[in-house]
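One protein chain omitted, others in place.
Coming up: subunit A.
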Amino acid sequence: MSFDDAYQALTDHDDDARWAYGTGFADPLAGVPTALPAGVDPADLAAYCLMLGDDALIMSHRLQQWVTRAPELEDEMALANIALDLLGQARLLLTRAAEAGAGDKKNEDDLAYLRGPEDFRHVRLAERTDADFAHLIARLLVFATWRLALLDRLAANPDPVLAAIGAKGVKEVAYHRDYAAGWVVRLGDGTELSHRRMQEAVDAVWPLTGELFAAHEVELRVGVDPAGLREECDAVFDEVLRVATLRSPESTPGATAGRDGVHGEELTEILDELQGLARATPGGVW
């Protein structure tokens, strides 16, 4: 490979290792047995993979938007790495959703780039815009704590692919949670200003937590019952907030919303950015 011309270096491969939509990224589940487990409705499995895949895809996109805006270089790296882990999880989950026959979509790219907002199944916490870094950190603490507890239980799922994604994801998301918890403590137990703004962020994010623990019927049939995660998550939230000298807001019960396709305007903005190029140049190769 020649590095005289950066663009040439990207395109002179004799294989499919290229960089954009439609240019033949290898199937992330290539060679993993695709058989569906007995006794599981493929439509349920596909719907469930979309839920967990969309949580990761949309949260990853919001994190990517922080790159170049984080307070320090180390945090740029951290947020980009967390976003990359989640994008990797999303690729596996969306590929599994397509294998199980999600809609008429053939692969991960179709699912990420060609669905409308009403077909996304992530919890609304994932799509929320962050007013400042404290809001991002509060949201990441809640998201990572909840996802870690969820993936830990997913490792026992009857579907071997979901079980493998769970076992692998636990190792990654444990780091995400520690990163967010560390910042909540640093800001909460910091200056008067940082304490006030971290508390405001926690208060603003908390009303979205109820939804995370509301069970959708598909989750009850083929996945992890999110209601069973509440106790473990609350214990983590209480410990982090206590050490951060922050007040724990009242926990609020919630109903499913994102899991039913109910989303805010914020998702439309995300999809404009995420899908714009793929939709403008269908099947584009470069």
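In this text, contacts are C-beta pairs under 8 Å (C-beta built on N, C-alpha and C of every residue); 3 or more make two chains touch, one makes a residue touch a chain; residues count from 1.
Methods note: contacts and distances are computed from a predicted model.
Of the candidates "Sn-glycerol-3-phosphate ABC transporter ATP-binding protein UgpC", "Chromosome partitioning protein", "PadR family transcriptional regulator" or "Phenylacetate-CoA oxygenase subunit PaaJ", the chain left out of this view carries the UniProt protein name "Phenylacetate-CoA oxygenase subunit PaaJ".
Set against the missing chain, the residues A:Val67, A:Ala156, A:Val243 or A:Leu277 yield one that touches it, A:Val243. Within the complete assembly, A:Leu148 is the residue of A:Leu148, A:Leu187, A:Ala201 or A:Val218 that touches the hidden chain.
The residue from A:Asp55, A:Asp85 or A:Asp109 that touches the chain not shown here is A:Asp85. In the complete complex, the hidden chain is touched by one of A:Leu36, A:Cys49, A:Ala181 or A:Leu271, namely A:Ala181.
Those residues of subunit A that touch the chain absent from the view are 13-17, 25-26, 28-32, 74, 77-78, 80-82, 84-89, 91-92, 148-149, 152, 160-161, 163-165, 167-172, 174-175, 177-179, 181-182, 185, 232, 236, 239-240, 243.
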